[in-house]
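Other chains of the complex are left out, but the ones given are in their true place.
We call the chains A, B and C, going by the order they appear; numbering starts again at 1 in every chain.
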Amino acid sequence: MSKKVLYFITSEDITGVELAMEHTEEDDVTILLLQNAVYFANKSNKAVSQALNQNKKVAACEEHIEIRGLSNFISDKIKLVATDDVIDLIFENDSIINM
Amino acid sequence: MSRLGILFFSGPYQKQAPETVVRLANAALDKGHEVRVFCYMDAVNALLENQKKIEGIVNIEEGFKEILNKGATVRLCNLCLLVRGTMKYCLKKECGDVKRAGTPDLAKIIEETDRLVVIC
Amino acid sequence: MSEEKNVVILLRQPPHGTLYPVEGLRMTVALSGDFEPITVAINDGVYAFLKDVDKTMYSMHIDFIKDIDLDIYVDRKALNERGLTKNDLIDQVEVKEHGEILKMIEDSTVAIPF
């Protein structure tokens, strides 16, 4: 029974990304970074780079990236999403793992 | 139309959480969704009255008034208010559906909404 | 809808430095009327269940949770990383392999971190 799972990460705790990477391959997993968790989107972050290499879906709140001036420092593979899209992501997924 | 539950833990002007709660709630309400917020721990102080407006800083009281005005419901953990001594100073019912509640009300929110997000 | 929801309370912070773990356990108690929340301790959250830790602020929550037959699980990986063993913990919690902890988190529909 595959389901869509959203890792909704708003804290500066890399555990959320790590848990998402260990999540069973059967499910369709998206990692969404908000607030200070968007710093994990920095290319130099190993956990997120590894997640991208494993073709995990990683998204980050565009507004939170922009106020932090990080646009030039993040991987192209990270999908930037507007606040509107965040709401859609929340409802599109079957379950939410908050971290 | 879907229903969104939001839980958070932080007071205003310390962490970004209250601002994020307001932004997400606004976006969800604008899309026609229902929004129910539960304030736990310091988060109850995000609903205090008389937060002075300072240029350059997002006023959290105004943010919550806006989402209340758009129909969001906000529940404040009773015990959290009591220990902090801020029970009497929160936004009043004229501002919308904001009131004190017990922790079992979060259970109700989880039960009656489609998704719960937690803003750390 | 409530019967479909698996609620997991994730304790990840140590006790005593903040009130988060205490409030997390209080939340488990509060949700137990409508759900069967599972409490899962990961990372520094495992320190909350040391035998010798001062539990004045939350022993009543642990007792309540056990009295109504709900489970508190502790991640063995987190214990290992901290040089702790099952014997260092109170009897009311159950140590699970990291894979099993992951499975519980995966199977949740609502996971609330404290």
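Rule of thumb we're sticking to: a residue touches a chain if its C-beta (ideal position, glycine included) is under 8 Å from a C-beta of that chain, and two chains touch if they have at least 3 such contacts.
Since the model is a prediction, treat every value here as computed from it, not as a measurement.
Chain composition of the entire complex in this structure file, expressed with the shown labels, reads A x2, B x2, C x2.
Heads up, the rule we're going with is that only the chains that are shown with their structure count from here on.
Annotation: B-C is the more contact-rich of the chain pairs A-C and B-C, by number of C-beta pairs in contact. Between the CA-based centres of subunit A and subunit C the separation comes to 25 Å, rounded to the whole angstrom.
If each chain is reduced to the centroid of its CA atoms, subunit B and subunit C end up 26 Å from each other.
Within subunit B, contacts with two or more other chains are made by residues 116, 118, 120.
Subunit C has residues 110, 112-113 in contact with two or more other chains.
Residues of subunit B touching subunit A in their complex: 2, 4, 16-17, 20, 23-24, 27-28, 31, 33, 114-120. Chain contact summary for the complex, subunit B toward subunit C: residues 7, 9, 40-41, 102-104, 106-108, 110-112, 116, 118, 120.
If you check the complex, the residues on subunit C that touch subunit B are 1-2, 5, 7, 19-20, 23, 26-27, 29-31, 33-35, 110, 112-113.
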